[in-house]
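Note that this complex is displayed minus one protein chain, with the remaining chains in position.
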Amino acid sequence: MKTVVLKRVTIIAEALLEERLVRDVKRLGARGHTVTEVRGEGSRGVRASEWEGHNVKLESIVSPDVADRVLEHLAATYFPHFAVIAYVEDVSVVRGEKYV
Amino acid sequence: MKTVVLKRVTIIAEALLEERLVRDVKRLGARGHTVTEVRGEGSRGVRASEWEGHNVKLESIVSPDVADRVLEHLAATYFPHFAVIAYVEDVSVVRGEKYV
Amino acid sequence: MKTVVLKRVTIIAEALLEERLVRDVKRLGARGHTVTEVRGEGSRGVRASEWEGHNVKLESIVSPDVADRVLEHLAATYFPHFAVIAYVEDVSVVRGEKYV
Amino acid sequence: MLPYRLVDALDLLRLNLLSPMVLAFVLGMVAVFVRSDLRLPEALYTSLSIYLLLSIGLKGGAELSETPFATLVLPALATLVLGVTIPVVVYAVMRRVGRFGVADAAAVAAHYGSVSAVTFTAAITTMSALDVRVEGFMPALVALLEVPAIVVALSIARSRLEVSAPGAASGRAEVWRELLTGRSLFVLLGGLVIGALGGKAGLAQVAPFFVDPFKGALVLFLLEMGMVAAGRIRDLKKVGPFVIGFGLLAPIVNGSVGVLLATLSGLSIGGSTILGVMAASASYIAAPAAVRIALPQANPALYLGASLGVTFPFNLSVGIPLMYALSRALHGLM
Amino acid sequence: MLPYRLVDALDLLRLNLLSPMVLAFVLGMVAVFVRSDLRLPEALYTSLSIYLLLSIGLKGGAELSETPFATLVLPALATLVLGVTIPVVVYAVMRRVGRFGVADAAAVAAHYGSVSAVTFTAAITTMSALDVRVEGFMPALVALLEVPAIVVALSIARSRLEVSAPGAASGRAEVWRELLTGRSLFVLLGGLVIGALGGKAGLAQVAPFFVDPFKGALVLFLLEMGMVAAGRIRDLKKVGPFVIGFGLLAPIVNGSVGVLLATLSGLSIGGSTILGVMAASASYIAAPAAVRIALPQANPALYLGASLGVTFPFNLSVGIPLMYALSRALHGLM
Partner (left out) sequence: MLPYRLVDALDLLRLNLLSPMVLAFVLGMVAVFVRSDLRLPEALYTSLSIYLLLSIGLKGGAELSETPFATLVLPALATLVLGVTIPVVVYAVMRRVGRFGVADAAAVAAHYGSVSAVTFTAAITTMSALDVRVEGFMPALVALLEVPAIVVALSIARSRLEVSAPGAASGRAEVWRELLTGRSLFVLLGGLVIGALGGKAGLAQVAPFFVDPFKGALVLFLLEMGMVAAGRIRDLKKVGPFVIGFGLLAPIVNGSVGVLLATLSGLSIGGSTILGVMAASASYIAAPAAVRIALPQANPALYLGASLGVTFPFNLSVGIPLMYALSRALHGLM
């Protein structure tokens, strides 16, 4: 099967940020995304608004360029004051043109 | 720790397809799978039956061969008319014999 | 964007084990973790207590050392009698110092 | 007498539009328009769906257990006739007038042939708010209308499509099984059987859960439906004016035929209104699932846009009082 | 008199089998057999479990607050005797007759020593459907039967197993804590305490939520239990005829002893039936969790297959009327 290697960016953040993260990721060039509800613990134990649910995990398959831009943006905008982590992996996708 | 490198196939699809995808993946040689309920957006905005829940993410750790066969099958069967994406990654597993 | 390569350990296990797995993983050096509720099927079809929900997926980003220790511990403690699988992947994270 | 009837219908419209149930639907739409972060947990929505269908089934079944068979025969026949005719006619209109492809036309036919459980419930609620008696066995007719319509529509598509789309369920047997075991119909039928076997005594045991809070639960459900419907509105732009016109006309025509047949079959004013509304309504639970499986190449924006974006709100606001007015007129004539 | 009793028992069987609760259980099984895609959201199932246990606890506690201590002593003693004896006997039978290993035998002993909350609720429901009075403090006895039985069974295993399995909870303290803080028992005991402190006045405040809709909520819960039980049926093939026979005989023997002791302790016909059913039933909420933690090497197909696949449906259909007939017979004799 012919596959193309792209990047999967994963962002784990307080659920409160979901709407904005999706907006940002789209603006920076992602053509799709998938959100999972998760819970977790990290260095900042506290999560705001209990009603919001705990955390969300946002995954998006993008080109290396877009991946880089997303990480830059997160680092500048959310890392200082929000409970957010992000990481990147290589994935082999079918129909690579769908994602770029 | 001794580990073996295998493939993790991830399929994200409309929830409606869960039962069939599980059946197909098993038939093609997967020895196990894990399903997560997710939501998402891609090129096709529309999801059928609202009652079905949004999307599911099916992950299965398999040998490279099986991974390939699964991708082939998805590309032929589901890609034309369903909202489905799929990708493959390398993972190092303990007890590799469990998966092949 | 400057990133560091670390390990992501993923553990999929009966929900019953969540509390203990979290405790163990922390003790072995993980600085954070994320839990997702999933369902699945593997070689052992049976899950105990139906009330517990099905499975959980615990992910933790750690140094290669810690990853190894976690796998060792799982293999010795849980693999014999519990429905547990575990695998490791490379991930590129921003703010690498957060995880070690 | 007409002016009086008109005033009456307007009253009904107001009553219908200011009930907490319909207002909740509007609130859901507003939530989407103002981009509120309100979102009902999916588990709540699914639970409510199961609850509502089970409740409708239980009540229908309990009633059925006390209905003599003879009373049922004619209304059941009328329902079957509707279930076969509507999809055939809708298919023809979509093909000839709308110039749609086979799969799309059949998909719309399946939706308009079958029944919207929420519209049905809203109609029942309206009748009871007006103290109009309704035959208790109407939920049984829902099942009777739902199944054949979908099967007829899908059969038309099958016989006209050379090869089925990749991924489509193959074989009529599989479609039948998917349909009958699909959760909506399964729960509705299951409720009917439980209600019929347990009778009124059985129903009484669970009434504080399945009967009394029903309308309140509907409020939450319609809140979600409003959000879903609002989300569909952008689909309307994609599908164009023909589909919007169709979504407004189809319920009037199908519903009128439904009221007429119902009246001929001997149903009361209330019962005829309900069967009319059933005919007028378009499914968005059972049909989309069946169509998605059997005709994946059909365009969901088309069939969901029409059924959920146009016909559903139309029926809630205009359709139900219209069918009631019609039913009263026809019963007056006869 | 015997023929009359028999007819009576058959009537009861019918009543029990045609209640919406039991029919929902059957519907759940059917859903699995016909491969319906019906699935209750896990959140609903968990919520219902918490609701049902809290409700049973609250009602028991409110009743307890008005029960003189003296009334309680003998029934509590009878319950404790059952809680210690049943696991010991079951363990011996599994080891000697069934030739199972220590862990498997102890796991089964823990399950049959403790109580199935749903079977308990079904029995309470049957009694109230028959207008048979039941002592209100029975839920307190559930807690009293649940805990010792599991502890006894696990202690037997501990003392006989040289080393505990890797991953097993170590130390009796941890098992006790896991047991008492396990959600089922915690919620049941919590409800008891809240009910006892708030008394009947407190209960009255929340009755429209916790008392009136109880049976209806049970319908949804049993729908899920039916699906779970059906899913267990394939396990039965794995475990063989001995376990099936055991799953049918154990409730009869344990239940009869339960009814006898209850009658001797002065409980009414209704109360003795309930205690009998409690003894006859096998836990599938608290016990599996405790066993899984403390004896991970035991085979879940064995203990869940027997308790959920055989004993649970047996009790719902045959066990409850049997215990009632027995209780009436014994009270007649005394």
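For clarity, chains are labelled A, B, C, D and E in written order, and residue numbers in each chain start from 1.
Convention: a contact is a pair of C-beta atoms (placed from the backbone, for glycine too) under 8 Å apart; a residue touches a chain by one contact, two chains touch by 3 or more.
Bear in mind the structure is a predicted one, so any value in this text is a computation, not a measurement.
Enquirer: In the full assembly, spell out which visible chains the left-out chain is touching.
Expert: Displayed chains contacted by the hidden chain, ordered by label: A, D, E.
Enquirer: Return the single residue from D:19, D:184 or D:297 that touches the missing chain.
Expert: In the complete complex, the chain left out is touched by residue D:19.
Enquirer: Decide which residue listed in E:60, E:139, E:213 or E:300 touches the omitted chain of the complex.
Expert: E:213
Enquirer: Which parts of subunit A face the unshown chain closely enough to count as touching?
Expert: Spelled out for subunit A, the touching residues are 14, 16, 37, 46-54, 76-78, 80-82.
Enquirer: To test your reading of the contact rule: which positions on subunit D touch the chain that is missing from view?
Expert: Here the touching residues of subunit D are 18-21, 23-24, 27, 30-31, 34-44, 125, 129, 208, 212-217, 219-220.
Enquirer: Mind pulling the subunit E residues that touch the left-out chain?
Expert: 41-44, 46-47, 50-51, 54, 58, 177, 180-183, 186-187, 190, 193-195, 197-198, 202-203, 205-210, 213
As a convention for this text, only the chains that are shown with their structure count from here on.
Enquirer: Starting at subunit A, what is the smallest number of hops through touching chains needed to reach subunit E?
Expert: Shortest path length, in steps: 2.
Enquirer: Looking at CA centres, what chain is most distant from subunit B?
Expert: It is E whose centre lies farthest from that of subunit B.
Enquirer: Based on CA centres, what chain would you say lies at the far end from subunit C?
Expert: That would be chain D.
Enquirer: Give me the superposition rotation angle from subunit B to subunit C, based on Cα atoms, as a multiple of 5 degrees.
Expert: Best-fit rotation on C-alpha atoms: 120 degrees.
Enquirer: How many angstrom between the C-alpha centroids of subunit D and subunit B?
Expert: One centre to the other, that is 35 Å.
Enquirer: By the touch rule stated above, which residues of subunit B touch at least two different other chains?
Expert: Subunit B, residues with two or more chain partners: 36-37, 89.
Enquirer: Quick check: what residues of subunit E touch more than one other chain, meaning two or more?
Expert: Where subunit E meets two or more other chains at a single residue, that happens at 37, 42.
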